[in-house]
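Apart from one protein chain that is not included, each protein chain of the complex appears where it belongs.
Then we have chain A:
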Amino acid sequence: MFQFIFRRLSLVIPTFLGITLLTFTLIRLIPGDPIEVMAGERGVSAERHAELSAQLGFDQPLYVQYYHYVTGVLQGDLGNSLITREPVMKEFLTLFPATIELAVCAAIFAILIGLPAGIFAAVKRGTVIDHSVMTFSLTGYSMPIFWWALLLMLVFSVNLGWTPVSGRIDVVYWIDDVTGFMLIDSLLSDEAGAFTSAVSHLILPSIVLGTIPMAVIARMTRSSMLEVLSEDYIRTARAKGIAPWRVIVIHALRNALIPVITVIGLQVGILLSGAILTETVFAWPGIGKWLIESIGRRDYPVVQGGILIVACIIIVVNLLVDITYGIVNPRIRHSR
């Protein structure tokens, strides 16, 4: 098992270096000078431009800039934002808890609905239930997120008044930033009603963000289950008179889970890298919006650092998925 993990880890280093090079080059390939963008219509004089370039290190050859960047990264320094002048790592750590909180809730929603729906559709193959689940998931999969979010918001928040419109907690609660996770911080605060308010703020964004992953998981579970259910050993199990639910849950599901875990892993990776549209609509202070805004402002350090961290998260999640395979299906860890 250790050898397996070690082999996987050794692949991480070149991937990591590749990402640093890619983000560094790509953001510089986009036309647009960060100093000009910062100055706007007002503009800066040529001397001031040169002075600022020197201050930010943009006057050095690209390979020197890259060298400084990589040596910084290796020492854990991702540089400072050109706009806020705060360390990139600090900004990331401030925003990441909000992204994790939303991603976890969205993932729970997606799995809780998607997995049973997929199993159910496979078991009831060809019936109305199967068709409705599939239509439902196809609609969910092709849902324009921005529109979906606004629709839910108008119906449930503005017209019915059941959920709050946006934000993480009602403004009447003055919650201290202890962990950055609003659910935990609101519990730690002594204010009555704060936790309920935090939960109610999570409902709509989680549903919106979880919609596509839910659809993907439902479809994947269904097709994977269908494949397994037609296997000989399932027929044998049934012939032996094992209870139908036992056949499905113990015999079929465990074998059908491998591709589903891959999909869940990929989806969680995507969720953790920030949800640009959901975060924008619900004014959710996460990393997706942060990265997009930084690209617009040509905030090189934030784009490079932010994407690097996000990439690392995806690498780690994938590694965990690989390890989970090994646990779920021993053949995988032995065959390599």
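Heads up, the rule we're going with is that contacts are C-beta pairs under 8 Å (C-beta built on N, C-alpha and C of every residue); 3 or more make two chains touch, one makes a residue touch a chain; residues count from 1.
Definition applied: contacts and distances are computed from a predicted model.
**Q** Would you mind picking the UniProt name of the chain not drawn here, from "Tryptophan synthase alpha chain", "DsbE family thiol:disulfide interchange protein", "ABC transporter domain-containing protein" or "Dipeptide transport system substrate-binding protein"?
**A** Checked against "Tryptophan synthase alpha chain", "DsbE family thiol:disulfide interchange protein", "ABC transporter domain-containing protein" or "Dipeptide transport system substrate-binding protein": the hidden chain maps to "Dipeptide transport system substrate-binding protein".
**Q** Tell me which residue among A:21, A:64, A:138 or A:158 touches the hidden chain in the full complex.
**A** A:158
**Q** Which residue from A:15, A:71 or A:84 sits in contact with the chain not drawn here?
**A** Going through A:15, A:71 or A:84 one by one, A:84 is the residue touching the chain not shown.
**Q** On chain A, what residues meet the omitted chain?
**A** Residues touching the hidden chain, for chain A, are 30-34, 36-45, 48, 52, 55, 80, 83-85, 91, 94-95, 98, 150, 153-154, 157-158, 161, 164-168, 171-174, 176-178, 188, 191, 280-283, 285-286, 289-290, 298.
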